[in-house]
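Removed from the display is one protein chain of the complex; every other protein chain stays in position.
Let's look at subunit A:
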Amino acid sequence: MILKRKQYATQPTLFLVALMLFSSIAMATERIGLVKTYQPLATAVRNGAEVKLAEGSDIFEGDTIVTDSDGAVGIIFSDGAVLTLGPSGKLIVEEFLFKPADKNVSFLSRVVKGSVAFVSGAIGRISPGSVKFITPTATLGLRGTKILIEVE
């Protein structure tokens, strides 16, 4: 349902192109967020390989975000949610589904360790209860808007 500007051209065909895209977008390759603030060192583990993060780096579903003892990273997701992972942190974006037209949304993250500041976005507004965090001892169900999480 997310239509890239460059993928549409002229008015009469807009609607048709949109409908075609609607069914053909491949979620696996679509970025779900962007790194906005960071402090070295932060990395993502993606498909088993380590990727260094910097401002402007893409974030994908399934990424494991890791920060060292001096690191931190702030990410804004495509639904407008803002997630900040503090030093010595590890967080996995297990599921990010954002198809608002179908009300088909879900945002599930696993906090392995460290501290997290999170502000929910459109997913939380469209479907309160679909924003969840899993930690080693508990599950957190968020119904808007801002929480802080610490996992020791």
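Brief remarks follow.
As a working rule, contacts are C-beta pairs under 8 Å (C-beta built on N, C-alpha and C of every residue); 3 or more make two chains touch, one makes a residue touch a chain; residues count from 1.
The rule we apply is simple: contacts and distances are computed from a predicted model.
Only one of "Nitrous oxidase accessory protein", "GTPase", "OmpA/MotB domain-containing protein" or "Acyl-CoA desaturase" fits the UniProt record of the hidden chain, and that name is "OmpA/MotB domain-containing protein".
Across A:Leu53, A:Val82 or A:Val105, the single residue that touches the chain missing here is A:Val82.
Where subunit A meets the chain that is not shown, the touching residues are 1-6, 8, 11, 14-15, 18, 34, 36-39, 56, 72-76, 78, 80, 82, 84-87, 100-101, 111, 115-117, 119-121, 124, 135-152.
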